[in-house]
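Of the protein chains in this complex, all but one are displayed in their positions.
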Amino acid sequence: MISAVHFKDFKALRSTAVRLEPFNLLIGPSGSGKTSLIEALLRLRYLAGQAPAPGPASALAFLNGPQIEFHFHPPFENVRVTLGCQADELSCHRLRVDHPPGLAGARQWAELRTQLHGIRAYLLDHQAMGAPVLRSAGTELATNASNLAAVLAQRAQQAPVAFAHLVADFCRIMPEFSGLDFRGVGEGHVELRAALRDSPEHLSCENLSQGTLYLLAILTLAHDPQPPTLLCLEEADRGVHPRLLREVRDALYRLSYPVATETTRPVVQVIATTHSPYLLDLFRDHPSEIVLAHKQGNAATFERLSERPDILELMRETNLGDLWYSGILGGIPGD
Amino acid sequence: MISAVHFKDFKALRSTAVRLEPFNLLIGPSGSGKTSLIEALLRLRYLAGQAPAPGPASALAFLNGPQIEFHFHPPFENVRVTLGCQADELSCHRLRVDHPPGLAGARQWAELRTQLHGIRAYLLDHQAMGAPVLRSAGTELATNASNLAAVLAQRAQQAPVAFAHLVADFCRIMPEFSGLDFRGVGEGHVELRAALRDSPEHLSCENLSQGTLYLLAILTLAHDPQPPTLLCLEEADRGVHPRLLREVRDALYRLSYPVATETTRPVVQVIATTHSPYLLDLFRDHPSEIVLAHKQGNAATFERLSERPDILELMRETNLGDLWYSGILGGIPGD
Amino acid sequence: MRAPEAMKLALLSESPADEAAISILVGYVLGAPFTRVQPTLRARGWPSVEQVLPAILRHLHFNTEADGLIVVVDSDDSVVHTPQHEAPAYHHPGCRICRLRTVFRRTLKNLPLNAAHPAPATSAHPRIRRERVLRAVGLAVPAMEAWYLCGRDTSITEAAWTQGQAAGRVPYTRSELKWRVYGTERPTLPHEIKRAVQEVTRHQGDLLRLEHDFPQGFGSLARDLRSWRAESGH
Partner (left out) sequence: MRAPEAMKLALLSESPADEAAISILVGYVLGAPFTRVQPTLRARGWPSVEQVLPAILRHLHFNTEADGLIVVVDSDDSVVHTPQHEAPAYHHPGCRICRLRTVFRRTLKNLPLNAAHPAPATSAHPRIRRERVLRAVGLAVPAMEAWYLCGRDTSITEAAWTQGQAAGRVPYTRSELKWRVYGTERPTLPHEIKRAVQEVTRHQGDLLRLEHDFPQGFGSLARDLRSWRAESGH
């Protein structure tokens, strides 16, 4: 959906741009703009949802402060959306839309707005996932996945095939379990439970280990029958054993490259962040999917790993994670 | 303080024991008992705080279900505390204390109880840390560090030297900052801000990057003038760039080995968990500080890395993290 | 007379999919069932294979009953093993087979031989019936997917690859091989395993083709494994 984002004076992102692929893994030190990119996308979603669709002529006299410009993939390649604010404002709250003239242009923007409404960002929190939750809270996974039990309970009823795929995937990765089920608890709440394979026991959600919950939440996103249009996942490796990072990668690829899993699902653009060199390793075959966030002093810039002409040579005898750690790729804290 | 914990039928910990050092790093797959150990310690704290101190003769007829037995370092080496419950109970709520007879024994237990009251466990959450917080909430860092701003504001006033050390450490590790300050916000709330070095700007807490907040919370624990007696930190590497993991290690060592930092502070026993091979690497010189949690089917056991007689040989030409990943140390998910 | 015990083998690879395929091929070469030593060995990628191998060999030697260790890696863009590399004392620093063999040789040389007549087993010291952990090293040129396509596409061979390397224009890329095998460059692990098993199972009972098309990378592996049969009397 989004082909590129250009930043001017937005927090540490003074003057930089990032081209976006279907899948993007962001790495870099603290304060290098990884989270700022995600914030910008959420702001875009919010403002695009608020604004009445302006005609091409309505381009309001634009502000002098921070600006973030969004470019889009076909069929929206002729639409530009710019967020802006005055230098002393805390967050952008102006939106400028440039689209082709006439009814066709207006229709394009209307359609794009619908898509922008589907942007979602997640930062999973296993503590939030552990508790029973109101059954009615299950329409869409919350930002921290706190309503995981309700979402899965609803999916089990309304999309049993998608749910069955999720359960099969979960039990394959965590072979100690043989299934998931749900138990009603006081006042319309629902609790998620996992059945142990070699025992009649069930583990309630609060007794599931952290790693199990993180994986379950990621699979819930990956098998969503009505996924977002663009999904951001911060700290994608959170709580996951290094040997299971491949499963995290696969689950996210499932969203960006649906053909890979032989299903007919819409493409979801994914932006994930990580600090794990072992997760980074797994993108060796696709350096174009890695975005390095560099920081010089208080200013940050983005660079796509594939923009380095020598990257294939550099990777010859070294893991990508160790190469990053060595410093020659950038994306490391300053001294 | 605690020298060993023995488990019988407690969740996945069917029959295993773990000896505890001043510092302990736990690694292992999901469901291998890392979090169960921390839960057991928190339960010990709670029940030791509740129970009236029983005399040695009061040993109640003990239960047949799960049991967790705690052993202690001198001067409490003759005290044993056992948690127990019936097989169908969800968590342990019986406490048995065996201590030497007479007044001296009772005094020992009373003193130990005070120490057990100082057990704390943390799982940091940068989202919780970002918001302004009630200034009066600052006595002790909350489990997820949500009251970070209040704790630091109070420390700046009541323990200015300790606060100055913390700030110096923070600005050394994150050289883009030159200091911390506080701003009162509506209705008795306080907001933490960090001053940028090369700019008159301040970043408010909600604008600090995730990694910066995690590091700040860890430094807040490490420089606590009145630290816990035992501190558990789950996912110690959370949000931290691999090149800064050494700082996380140093901060935690500061608690367990106060001499290392030339201060006169009480020893804090530390139990940290991680999935980061790069953090593990940093304990190469101290294999006795690593505890591997192994999982076979639904049963889990603990093993200290130094109990492997060949560990020094195995580490000769390999990073500890890659050795763990290879599988020969155990502590990996089953197939 | 009792049937001989199944051999106990360990396998080091970069992914569970490679492992599944190699395990099947090893069974075909040995012509006999074997058991796998636990836990599963894994390396982060080629550079780590070489790095962890000494520790793995030491571990297998002292702490397990493993009779042999099988290591198969992708060649990627590295130098492909040739018959010239087999000359005594020859070692090509760019060839991964040469490098792995060197690590085996150096590491095993420094480990004590087990007695020919082992002591009875105790729980601490498993009964070990071999003197040394046996070696089997293979090289997938340029990647395991080339082996999976063997018999389907005659243009995919070690010779085609090495000639391409020499000419400075490789005949196919790793990505292309992945497309051919998986229908995508980003297969999920189960899909990768399923396809790997499907394809290598075609070679059951007849490894000639694979050995003909991949004489060095697969051939070395097969020759190492066959030498075990002789040594172990299986």
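Think of it as A, B and C in the order they're written, each chain with its own count starting at 1.
Criterion: contacts are C-beta pairs under 8 Å (C-beta built on N, C-alpha and C of every residue); 3 or more make two chains touch, one makes a residue touch a chain.
Because the structure is a prediction, the values reported are computed rather than measured.
Within the complete assembly, B:Asp281 is the residue of B:Glu176, B:Asp281 or B:Glu303 that touches the hidden chain. Residues of subunit B in touch with the missing chain: 172, 243, 246-247, 250, 253-254, 257, 259-262, 278, 281, 284-286, 316-319, 321-322. For subunit A, the residues touching the absent chain in the complete assembly are 310, 313-319, 322-323, 325-328, 330, 332, 334-335. Panel shows subunit C; residues 47, 51, 93, 102, 106 of it touch the chain omitted from the view.
Basically, only the chains that are shown with their structure count from here on.
Rounded to whole angstrom units, the spacing between the C-alpha centres of subunit B and subunit C is 43. Chain centres here are Cα means. That of subunit A falls 38 Å from that of subunit C.
Counting only residues that touch two or more partner chains, subunit A has 243, 278. The set of subunit C residues touching two or more other chains comprises 42, 44, 48.
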